[in-house]
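For this view, one protein chain was removed and the others were kept in their places.
This part shows chain A:
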Amino acid sequence: MKGEDGVWSVSQLTALIKARLESDERLVNCWVVGEISNFKHHTSGHMYFTLKDDQARIRAVMFAGRNRNLTFRPEDGMRVICRGSVGVFERDGQYQLYVEEMQPDGIGALYVAFLQLRDRLAAEGLFDPARKRPLPRYPRRIGVVTSPTGAVIRDICATLQRRYPLASVVLAPALVQGPEAAASIEAALQRLAGLQGDERVDVIIVGRGGGSLEELWPFNEERVARAVAGCPVPVVSAVGHETDVTICDFAADKRAPTPTAAAEMVAPDQADLRVALLQMEARARQALRWKLDVAHERLQRAVGSPAWAQPKRWLDLRRQVVDHLEGQARRFGVRRVHIAREQVNRLQERLHRLDVRMPVRRASSILEQRHLRARTLMFQRLTQAKTQWERVAAALEALNPLAVLRRGYSVVYRADTDQVLTSVRQVQPGDPVRIQFADGSVLAKVAGGKEDGYDRTEQARLDL
């Protein structure tokens, strides 16, 4: 690094100084208090100024990215506390303070302590967003750590009574200012966190009203921050006014600007809930209506099928057929149809009770079978009867005397007594007789006659 002849170049020397200064931990992230002079806010956004006290001065720069969030306007003569690191600007051979953060002095040591604790706990990860727990939607019991006599508990209760009276408020009284306050707040948190079973609280609000930094100080103490972060129940911090920020706010799961806002944060508004209930009621009704419509449509499609369009008429038609068959069958003594009919009646009753298509189909097919069987049976009986009748008719035809007459025979009656004459001896000449032919009769008188051989006549009569 050093030149050959033991002589430094300016750059080499400056680089050495720079390395030396910037490696000193005491000069990194240090706190400096002093008065601002030669303040310039450059158009680039960077701030250039000198910090001085009555014996020394140091040049300082605060870059635009850092000074954007300043809560005050620095100006010459203002006493400020700065946090930053010392560095070297080689071009000008200047060492200077690169300011990260700046606060007006006057709050002094407390404020520095606040910032230092905040940074330390942040570095430890106590404020990590990943640690933040969600608040319950419908808290049953809400714990409150605050003064029992302050406005905080009044505001919280009034807000909850209006918005979410379903909850119970469990007040754990605590001192909220003075040297004992931090321990008192910690103990109150622990008492609430220790409630078990039905007494368990779902969420805790830690709060106090506005005040000076000194008055709010207990909420900047480490034990409170740790008690809040370590609380098994989610915690909402509502300390001071909107502009006051405490360590407790960082450690809590949520920060509320005011106690009223904290109460609004931990519980829903019943007005919203009533609207939600109305909407859910409507959604349930609509969902069911839709399902009913779909079911109705399906039923309509099923009922609309031709065989099923008028089930009663369809059945009546078949009953009529059965009745008719029964009437016929009764004449032929077919009892079976009776039984079939009773079965049909029973089936029909069952059909009336059922409203699905399958049983109807099944019943109708059974009905169809019975119908078919009854008909077959009837035809059999009819055929039998017909054959029988034809046989009898043929026999009768054979015996019919008229048939004999048609072949040329005739019957002779005595005209006066209508007695059939079977012998010549039954008449004398001159007796009136009636001769019956197949197609009519004539009247005649016996003119005369003779008897055939006795024996033959007798024989012939016997043959007949």
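A few notes on this one:
Heads up, the rule we're going with is that a contact is a pair of C-beta atoms (placed from the backbone, for glycine too) under 8 Å apart; a residue touches a chain by one contact, two chains touch by 3 or more; residues count from 1.
Criterion: contacts and distances are computed from a predicted model.
Missing chain, UniProt name from the options "Endonuclease NucS", "NADH-quinone oxidoreductase subunit N", "Acyl-CoA dehydrogenase FadE" or "Exodeoxyribonuclease 7 small subunit": "Exodeoxyribonuclease 7 small subunit". Across A:Lys40, A:Arg120 or A:Arg274, the residue that sits in touch with the chain not pictured is A:Arg274.
Annotation: of A:Val32, A:Ile58, A:Leu135 or A:Val170, A:Val170 touches the absent chain (contact as defined above).
Checked against the hidden chain, the listed residues A:Ala284, A:Ile339 or A:Val424 yield one contact partner: A:Ala284.
One of A:Arg73, A:Arg91 or A:Arg137 touches the chain omitted from the figure, and that residue is A:Arg137.
The chain not shown here touches chain A at positions 136-138, 140, 147-149, 157, 160-161, 164-173, 175, 178-180, 183-184, 186-188, 190-192, 270, 273-274, 277, 280-281, 283-285, 287-288, 291-292, 295.
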